[in-house]
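What follows is a set of notes on a single structure, which appears directly below.
Rather than the whole complex, this shows some of its chains in their spots.
In order of appearance the chains are A and B, and numbering begins at 1 in each one.
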Amino acid sequence: MDKDLTLDTLAETLVATGRGLHERGWALGTSGNFSAVLTRNPLRLLISRSGVDKGELTRDQVLVVDEAGEVVIGSGKPSDETVVHLTIVRQREAGAVLHTHSVWNTLLSEAAGDAGGLLLEGLEMLKGLSGVTTHDHAEWVPIVENTQDYGHMAADVGRALIAHPRAHGLLLRGHGLYTWGRDLREAKRHVEVLEFLFEVTGRLYAATGRLRAPRQSVPAGAGGDDGGR
Amino acid sequence: MDKDLTLDTLAETLVATGRGLHERGWALGTSGNFSAVLTRNPLRLLISRSGVDKGELTRDQVLVVDEAGEVVIGSGKPSDETVVHLTIVRQREAGAVLHTHSVWNTLLSEAAGDAGGLLLEGLEMLKGLSGVTTHDHAEWVPIVENTQDYGHMAADVGRALIAHPRAHGLLLRGHGLYTWGRDLREAKRHVEVLEFLFEVTGRLYAATGRLRAPRQSVPAGAGGDDGGR
């Protein structure tokens, strides 16, 4: 396969994905950033440029960085959170990472922040998460404190990924969602699935004042299906 | 009429319907599945392939299955819930079946789950349901417990259809809506009508903490307009 062709196709898919997330209101303004793995050896990651308007994301605002986050192709500064993307790509062997700021994920990251995470349980939509084959699944979404020290943030995210090896996403408190997948398609599916579950949970919280669905149980050690935290 | 032409037209309508439902947020990710009857003797049903992204549903992801759910035209696995579609097609003589996962139908299926169903009553929008000629109509939407055993699910759905012969739709708890119609147009209308009624009911529930509209009465035997359950 022609490598430049692959690069162009992947970059265009990344642009279309980012614009679609903005359209749904999940990456308003310059919020959110998106990446996709071009090659693994050596690691080359496509990632959106820092500070660009996601509703007007263009092909030339997609850069290629190496495993240290240095720009290899394209001009401009990659997203400040490139180091978080790289951490997730390495630890989860992800092919794509999407970071969104939705109203519901922001609201829940605050409401459940002190509990250290949010439990999503008992809903069929959970089966949209890779490897989940039943609604009778407890998905623990860890909530990591926000910081402007991105090295610190990446280390915190890395620890959360180790503590919750089966988590499909994590929330930064007051900040947004990180989710990932084998490729951009799977990562986008995970965004839609998690945002749907957040909206159901958030609306039930608004209606009842409680953060859990009626039948949800308290997870052992508050660690969900993957044990301790 | 040219049968292949019919197949193509119907498949394209199914694809457009599915994408429209995704656009409204009622079939995010890979959730939802959609079917339409091509011929009745022998029964040939068009149905969406298992696990496909409904926002990117394409013509070749629509398969044709027979009365046993075996693929007759197309490649890939049909939706896991094909057996539920076939049950509805047979028992309701439906020409199309649509299954959606919306935020409001998920939320209400949990909130009203223990009551075994949800009563929609007194609203003009009810007249959008086939055969309903007045707002003074009590529509009981049965709620069936969710399961990953699809034969079991189909049997439960079949029993609910018999117990509630006048119901226009049913909810799977924590899972979503099944509705149907003479053809895809009518089924799509039923989705829009029921989703509207769910949103009104859900927002009133959020505002008042009660699941019924102010003037709604408790149905005799909790069975709505079609008697016992």
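Worth a mention:
In this text, contacts are C-beta pairs under 8 Å (C-beta built on N, C-alpha and C of every residue); 3 or more make two chains touch, one makes a residue touch a chain.
As the structure is a prediction and not an experimental result, all values here were calculated from the model.
Here 2 of the identical protein chains are placed; the entire complex in the file holds 4 of them.
One rule holds in what follows: only the chains that are shown with their structure count from here on.
The angle of the rotation carrying subunit A onto subunit B, fitted on C-alpha atoms and rounded to the nearest 5, is 90°.
Computed from the mean C-alpha positions, the centre of subunit A lies at a distance of 31 Å from the centre of subunit B. Contact residues on subunit A toward subunit B in their complex (touch as defined above): 122-125, 128, 133-136, 185, 188-190, 192-193, 195-196, 199-200, 203-204, 206-208, 213-215. For subunit B in complex with subunit A, the touching residues are 25, 28-31, 53, 55-56, 101, 103, 106-107, 110-111, 113-114, 146, 148, 172, 174-176, 202, 205-206, 209.
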